[in-house]
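One structure, as structure tokens, below. Some questions next.
As you look at this complex, bear in mind that one protein chain is not there, while each of the others sits in place.
Right after this comes chain A.
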Amino acid sequence: MSDSLPAGVERRAIDGGTRLATRGPPVYGEPTDGEWRAWDPERSKLGGMFELGFDTGLSGGETVLYLGAASGTTASHVADFAGPTYAVEFAPRPTRDLLDVAEARDRLFPLLKDARKPETYAHVVESGVDAIVQDVATRGQAAVATRNARFLEDDGRLLLAVKARSEDVTAEPDDVFTDVLAELEETYEVLETERLDRFHEDHLGVVATPK
């Protein structure tokens, strides 16, 4: 399982358990061990995907576009092991905290932008990124992934967390996931899917690559 972890992400004994960890300045009061800080899969969909053994295709040092960065909990870990990381978030208040996280790092670029409108940041975010990490939790999650495909390298990876309730509160999560995947498949080839319920109720993890 651990062979699927990128360089810079390790399982380490921290705080009395074996935890995923990255090396960087602490962000949210997470337990640390020297330079290493624990990555809590309960607070991060991507952390959950690593914990569940998804093959993310990441090996470390990649250029990443992160959509829905919020206050930077997950984006901080990504910036720890990846290369240049563009973090898009559209709500001002969490972005205020994201700024502190970015201040403490060299290659985390915060952008207050709406992920449904990639043309408003395509003059900043470079083409050919190796991975898009998406966790926007609003209606239209497949459309966001589709519109942002323009940034992704041909053999790049979309690492997506779909929240069922954001699409339709009343529908069965499985029905929502089926619809989202169908829409996604117009632009992407889906490589792997698995429910993240162990860490995040009614979420689906998806790994995909451009068609």
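Heads up, the rule we're going with is that a contact is a pair of C-beta atoms (placed from the backbone, for glycine too) under 8 Å apart; a residue touches a chain by one contact, two chains touch by 3 or more; residues count from 1.
Rule of thumb we're sticking to: contacts and distances are computed from a predicted model.
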Per UniProt, and picking from "Thiolase domain-containing protein", "(2Fe-2S)-binding protein", "rRNA biogenesis protein Nop56/Nop58" or "Aspartate carbamoyltransferase regulatory chain", the hidden chain is "rRNA biogenesis protein Nop56/Nop58"
Among A:27, A:82 or A:125, contact with the omitted chain is made only by A:125
Check each of A:24, A:41, A:57 or A:84 against the chain that is not shown and name the one that touches it.
A:84
Hidden partner chain, touching residue among A:21, A:78 or A:111
A:111
Which residue among A:16, A:29 or A:92 touches the omitted chain?
A:92
Of the candidates A:15, A:55 or A:103, the residue in contact with the absent chain is A:103
Absent-chain interface residues of chain A come out as 70-71, 84, 90-99, 102-103, 106-112, 114, 119-120, 122-128, 137-138, 150-151, 170, 201
